[in-house]
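Missing here is one protein chain; the remaining ones are kept as they sit in the complex.
Chain nomenclature is as follows: A and B, assigned in order of appearance, with residue numbering initiated at 1 for each chain independently.
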Amino acid sequence: MTIPLTWYLILSGSLFTIGAVGVLVRRNALVILMSIELMLNAVNLAFVTFSRQHESMDGQIFVFFIMTVAAAEAAVGLAIVVALFKNKSTINVDDINIMKW
Amino acid sequence: MPNVFGESFLDLIGFVLLLPLAGAVVNGLCGKRLNTSVVGYIGCATIGLAFLISVLVFIDLLRLSPEHRLFEKEFFTWIGSGTFTAIAGLQVDPLSTVMILVVTGVGFLIHVYSIGYMHGDEGYYRYFTYLNLFTFSMLLLVLANNFLLMFIGWEGVGLCSYLLIGYWFEKKSASSAGKKAFIVNRVGDFGFILAILLIFVTFNTVDFTEVFHSTPEHLTTGSVVATAITLLLFLGATGKSAQIPLYTWLPDAMEGPTPVSALIHAATMVTAGVYMVVRCNVLFVMSPFSLTVVAVIGGATALFAATIGLVQNDIKRVLAYSTVSQIGYMFLACGVGGFITAVFHLMTHAFFKALLFLGSGSVIHALGGEQDMRKMGGLRKKLPTTYKTFLIGTLAIAGIPPFAGFFSKDEILLEAYTKGNLIFWGLGAFAALLTAFYMFRLLFMTFHGKSRMDKDVEAHVHESPRNMLIPLIVLALLSAVGGFLGLPAASAINSFLAPVVGGGGHIGGVDGGQAHHVSQNLMFSMMGLSTGIAVVGIALAYLMYIKKPELPTQIAGMFKLIYKILLNKYYVDEIYDATIVNPTIKSSFFLWRWIDVKVIDGFVNGVARLVELNSEALRLFQTGFVRNYALSMLFGGIVIIICALFLL
Partner (left out) sequence: MSFPILTVVTFLPIVGALWILFIDKRKEEKIKQIALITAIGSFVMSLPLFFKFNLATHEFQFREMVPWIKEFGISYHVGIDGISLFLFLLTSFLTCIAILASWTIKERVKEYMIAMLVLTTGMLGVFISLDLFLFYVFWELMLIPMYLIIGIWGGPRRIYATIKFFIYTMAGSVLMLLAILAIHTLYYRETGEHTFDLLTLYNLDIPMRTQFWLFLAFFFAFAIKVPMFPFHTWLPDAHVEAPTAGSVILAGVLLKMGTYGFVRFSLPFFPYASHQFVPIISWLAVIGIIYGALVAMVQEDLKKLIAYSSVSHLGFVMLGIFVFNIQGLEGSILQMVNHGLSTGGLFLLVGMIYERRHTRMIGDFGGLAKQIPVFTVFFMIVTFSSIGLPGLNGFVGEFLVLLGTFKTNVLYATLATTGVILSACYMLWMFQRVMFNKLSNKKNRDMADLNRREWAIILPIVMLIFFIGIYPKPIISRLDVSVNHLLSQVDAKYKKTVNRLKIAEEKLVLKGDPLWK
């Protein structure tokens, strides 16, 4: 028995939504970063699904790229969070609005 | 007409111009390093040579038959654009010859006089540079063969007048007077430029000969265009020749050195307007209305200026108003068609007015700069030569036979009577009476009676040096005999100038084409009458200033208001200030402070401010919260997807 395509897509969509909501509602910068990872992986899942469906390797290749980007992003993001914490002693994003105006 | 040079002297006409210019350039560039006497010699020699050449030119011109007395020499095309060409060319004809003789002749005498008068002045070389430059411009004005080149000379003399009136520029009154002269003249130039434009549009040329020859084709008598051209030209003339309403600069121009007043503001430049009207007589004849305007303005100015002259106390100002008045006579003559008479009076006036100014200069020089006649008196003994020559000049201007002024003024009155009407004659005759009166008043106040000088001034009074007296004597001779040129019996000037005026204006009494035949009786009775008028004027002056010196004060006391108005020159300057000058400056301030800064620039800055305000409002969207940005990104993404799905 094969699991139908829709299931994968529903899972991917749910993961993406959880990630997006997480980005929007959580205040902790670390959690936001994790939510972003979640969104990226939701996309990865969709790519893999379609790749298998269309029997093409393009999607798989994209997943590798995205994983690389996600790793780089996590590195940069964590570095920023660390730097912020050093300066402001907080990683609550509500307290970080120096980019205003 | 070959001569020793193998060529006609007429070909040398260029040198008449070139010499004064060269003098100006040399004195201007190296005058500072040259010895003052050398500067003076250069100034005089160039004009003297120019005068000699002018005489030769005159002789050569005389040898031609009257119809052929027109010689043109063209040098190069000055401006040529499309069909418009203005050529740098000179024209020698009887009229311009008379003018160059007067300009270089009187000019030479005044240059010589200046050597003495300006002796020891700091800006000696500057003075002679300007004076030579002036002579050049004046000669260009009278020799030009087209309107535009004439305009160069016209403006050139204006420039030199500006420079020379403001020669002592450290005096505020002098520099203001120079500025005023130039600006008032510019008002006249406004008319002159428009006239030139209209002439070109009408005739398609600005060349004198072509314009005047084709006048009958392009203009009809009394047409609007003819009237417009002539009135605009006349506006130019009123500026330069100090007529109503633009005369106000001339009395102020007396701030300049006295020889300048003699040369520019008496003998030559101020008569340029008369020259121009005579030069364009063919055009003026086409418009009877303009001629009437010219006559009315001329007559009115003659009388108006004379009345002001009655009460002025500054010796030069009296002479200035007298100049305005005398030029009014010339225009009166032009206006009634007596163009030659106008030139005749121009010439005699040049002699006696230059003489009078130089004489007054001699007095001022002797008194160490005093110009107020109330502080003179009794100078007859101390300045004998000056007195004698001055007396001749005064007799000439008053119109006592056989001096020069008598003939020309009498001709004008005769013309005014025969060709004009009784009103013109009345204006002229009454002005003549006043002229005789105020001139003798001047003479009596200055030279007769008791001395009213300050003690220390009196001690230093001395007769002027010889180089100042000789010009006076020569001019006195000319003032004494110059009138005979126009003597009805000989009337040399009439027949000489006749070709220029095309039969329009002859001196009365002599056969001249369609000119009026004036009976001998009328002529002699007019002569007697005008002499009588002059004598009455003199007698009045004698009564008031010699016999009963207390009389003037009494009369002034009786007619306080009139006296005050006259003394203040009818308040014309004040009226001009109040109605033209001040409103212009006030409205300029208004334009600048309100319209320019507040309205126009306010609008520009307002636009900038508007953009700024919008940006102020828009930047509030930048909260700085990353989540807000993420939300709007998400929202935007959703909108795009919806659009992509449903709208396309």
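Annotations
Methods note: a residue touches a chain if its C-beta (ideal position, glycine included) is under 8 Å from a C-beta of that chain, and two chains touch if they have at least 3 such contacts.
Computed from a prediction, not measured in an experiment: that's the story for all the values here.
For the omitted chain, the shown partners it touches in the full complex are B. Only one of B:Ile423, B:Ile585, B:Leu613 or B:Cys643 touches the chain withheld from this view, namely B:Ile585. Among the residues B:Ala45, B:Leu70 or B:Val187, only B:Val187 touches the chain that is left out of the figure.
Within the full complex, the residue among B:Leu422, B:Ile562, B:Ala608 or B:Ile641 touching the omitted chain is B:Ala608.
Take subunit B: the residues that touch the chain left off the picture are 76-82, 84, 148, 151-152, 154-156, 159, 162, 166, 169-172, 175-176, 178-179, 182-183, 186-187, 189-190, 193-194, 197-198, 200-201, 584-585, 587-589, 591-592, 596, 600-601, 604, 608.
As a convention for this text, only the chains that are shown with their structure count from here on.
Taken in their complex, subunit B has these residues touching subunit A: 619-620, 622-627, 630-631, 634. Put simply, subunit A touches subunit B in their complex at residues 20, 23-24, 32, 93-94, 96-101.
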